[in-house]
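Apart from one protein chain that is not included, each protein chain of the complex appears where it belongs.
Let's turn to chain A:
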Amino acid sequence: MIAVTRITAKSSTRNLRQKLQLNNYFSSKVPDEPTWVPIDKEKLPKVPELDEATVNHLERLSLVKFNNQAGVERLYKAIEYANQLHMVDTEGVEPLDSVLENRSVYLREDKVTDGNCLKDILQNASLVVEDYFVAPPGNIPLKPVDKKSSK
């Protein structure tokens, strides 16, 4: 874009068109014309049958409730829709995480500059005991607790 503005300021319209064509030539990965390939649904992978356990698992991961049969139908449709991506040939193409992936991350010096903000941190907690957050019991060993001896 920068190149284009500079040219506008300096050159005639004809010149500009030539430069633009040249520009297109260099960014050749962007097609000149949009293309349209009809997808043969027969070629797509079949949507697998989802049993109850899988639906439950998906609900848990997405924190979305599918509620009823209609909801599950919509889930099938969503999978079918996403399956169209299988038609894109990605052979030998590295996945792109970020358009800035050639830039390197900023690295800070190892100094203590933060912390000691107990009050701010605990503001959001609904339950606090002796400056600890209180949470439901977590992943603990399945060891029978002897109630008598612990008292």
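Operating definition for what follows: contacts are C-beta pairs under 8 Å (C-beta built on N, C-alpha and C of every residue); 3 or more make two chains touch, one makes a residue touch a chain; residues count from 1.
The working rule: contacts and distances are computed from a predicted model.
S.K.: For the chain not present in this complex, what protein name does its UniProt entry give, out of "DNA-directed RNA polymerases I and III subunit RPAC1", "DIS3-like exonuclease 1", "Glutamyl-tRNA(Gln) amidotransferase subunit B, mitochondrial" or "4'-phosphopantetheine phosphatase"?
M.R.: Checked against "DNA-directed RNA polymerases I and III subunit RPAC1", "DIS3-like exonuclease 1", "Glutamyl-tRNA(Gln) amidotransferase subunit B, mitochondrial" or "4'-phosphopantetheine phosphatase": the hidden chain maps to "Glutamyl-tRNA(Gln) amidotransferase subunit B, mitochondrial".
S.K.: Of A:Thr35, A:Asn68, A:Thr90 or A:Thr113, which residue touches the hidden chain?
M.R.: Candidates A:Thr35, A:Asn68, A:Thr90 or A:Thr113; residue touching the omitted chain: A:Thr113.
S.K.: For chain A, enumerate the residues touching the unshown chain of the complex.
M.R.: Chain A touches the chain not shown through residues 57, 61, 97-98, 100-101, 103-118, 120-122, 124, 129-143, 145, 150.
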